[in-house]
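A single protein chain has been omitted from the complex, and every remaining protein chain is retained in its original position.
Entry: subunit A
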Amino acid sequence: MDIVNEILEREQKKAEKYKPITVEKHLELDIDVGTLLATDTNDLDIKSLSSDSERDTYLQSLARDNAQLLLNKIWELPTERIDEAIVVRLPAPKTVLPRSKPVPKPKPLSKWQEFAKAKGITKRKKDKLQWDEQLQKWVPLYGFKRSAAEKQKDWLIEVPQHIDPLTDMYEKKSSEKSEKVAKNELQRLKNIARAKKVKIPRVGLPVTSDKASATQLSTAAVVAKASTASLGKFQDKLPKEKEARGKGVHELIPGKERKRKAPIPTPQVEKENNLNLIDRILNKRPKIDMEKAVSKHIHEEQTQRSEEKKNMKPSKGPRKAKGKTNFSAKKPKAGKGQRNPGKKTPGRKRR
């Protein structure tokens, strides 16, 4: 029996050393295993917290109990054994943790990106390698291998018929390429300036490669005319000159951008202005309208003729009578007179 008591006593001592794994709580803890977080919503024991001697032991026991509960939860998860260590795969965390740094601002879109977004244009992915039929090999999209392939392909460039036959096509090609690079760089800088809202100085008319369009030419003419000290106020106007219109043209013309909007005129003033304008339009010196003149002439002729016709009918009778008494100083010609076979005229006797 001694042995039995001894063993029981030892077991009891062991049990006292380790606290039980079950913990009693009024309210259940809110446990998020993913972040290994347990939140205790139970009331604290204020009496033991306020006394200096008990505070530490109380807090320690509270922490232990809560840690025990958290570990109990972890043990409920399926365990694995990797290299003699027991491992648990934690689920995804439920608690949302606040960021330590502010959310990064979205990158400002470039002008093209904005346009593409508005139009719904999406970037298409290109293959990094492309099969070249001429060289019979795979050529990359860019890089030294690409430029080597280009060089190999362009061992000869034909000079087109419409340009000077002595132009160096290789030089032309390289200058075109460098121009493109420069343009791209300029646009990149413009995009940065636009994003930072920096005002960029005007650069004048856009440079065109070959021929300017009609709108560009008219814009250039208007800009040139306005580029005097008095902003083109005293420049003569051509008879059919038109002010250049269109998007962005107004900003190019010197002195135009500063012009303020005209105030809305009062109804009386507006009415007067309009009436003056109408008078000016109506009093325009009439051009000699050939069509009108001709049609007027035709009309007059027609009316005259119709009137004549009307007058002709009743005056037919007396006219005939007039014809009989036809006196004139002229000698009557042969074959013109009226024949009268019944009339006997003396003449040469015919044999």
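FYI, a contact is a pair of C-beta atoms (placed from the backbone, for glycine too) under 8 Å apart; a residue touches a chain by one contact, two chains touch by 3 or more; residues count from 1.
Note that in this section contacts and distances are computed from a predicted model.
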item	value
Choices "RNA polymerase Rpb7", "60S ribosome subunit biogenesis protein NIP7 homolog", "Exoribonuclease phosphorolytic domain-containing protein" or "Ribosomal RNA-processing protein 42" - which one is the UniProt name of the chain not shown	"60S ribosome subunit biogenesis protein NIP7 homolog"
Of A:I163, A:A182, A:I278 or A:M312, the residue in touch with the unshown chain	A:I278
Hidden-chain contact residue, picked from the options A:E9, A:D132, A:E179 or A:D289	A:D289
Chain not shown, touching residues in subunit A	243, 245, 262, 264-265, 267-268, 270-271, 274-275, 277-278, 281-282, 289, 291-292, 295-296, 298-299, 302
